[in-house]
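Note that this complex is displayed minus one protein chain, with the remaining chains in position.
Now for chain A:
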C-alpha cells in the first residue's frame, strides 16, 4: 500500500544544508501496525510529514495506493490528506471553542458530505472511542486522554487508508496512554493500517513492526518480538 523508494529530504536554511532523510526505502502493506522510532533529530517527523502528504521529498518517490504523491498539486494533496490519511497529533490539535462532535465532522465537511450524514457518522465514531456522553464538550472541557480520543475519532471520520500518529501519547498520563494504545490495537485488529511515531520503546512495542531511524537513515526494520497487548479495553 505504501512504497517509499530512495527518498531524501534536504532542508536548506541560508548557507547550511541539512539532510533530514537520507536514502530511505521501505514498504508497508495494508493492515500493518508500524512504529517508527528514533532519537530526536533522526528524521522521524520529516518522514511522518512526507507519509502524511504534508510535505514532499527532495528526491525519491512515495507511492500511496498506486499514486505518486510527489507529483501532485496542492489541491490533490489536500484531497489525499482528506480521504486517505487520518492524522493524530501529539498535541491533539482540536479546534478551539468547538465541540467534540463538530471537530469530528470537520474532515467530512471538507469532503462535501451533507450535514446530517456527518453528524450521524461523528456521533457513531465518538461512541466507538467511548465519548458518547461528551459529544458537545469543547476541547478545554476534556482531559488529555479524552481529547486524544476525539482526535482519533476525527482521524477515522473519512475511513482513511492509513492512520498516522505522531507521538500520540506524548502529552498523556500513562494510564490514559494505555487506553489510547488499546484503541489503536482494536483498530488494527479491525483491519486499519497504523503508522505511529514515538521515542518511547514501551509504546512502540504495541506495534507489530518497528522501524528505527538514526541520522536520517533506517538502522533497523523488523517485527516486534515482545509485542504488548492491552487487555483492559476502553474505559471512558
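Rule of thumb we're sticking to: a contact is a pair of C-beta atoms (placed from the backbone, for glycine too) under 8 Å apart; a residue touches a chain by one contact, two chains touch by 3 or more; residues count from 1.
By our rule, contacts and distances are computed from a predicted model.
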item	value
Per UniProt record, name of the chain withheld from view ["Multidrug ABC transporter substrate-binding protein", "Anti-anti-sigma factor", "Polyamine aminopropyltransferase" or "Transketolase"]	"Multidrug ABC transporter substrate-binding protein"
Full-complex contact with the absent chain, from A:115, A:136 or A:220	A:115
Option touching the unshown chain, where A:81, A:134, A:149 or A:209 are the choices	A:81
Per the touch definition above, residue among A:21, A:64, A:100 or A:158 touching the missing chain	A:158
Footprint left on chain A by the chain that the document does not show	49, 52, 54-55, 74-75, 78-79, 81-83, 87, 89, 93, 95-97, 106-107, 109-112, 114-115, 154, 158
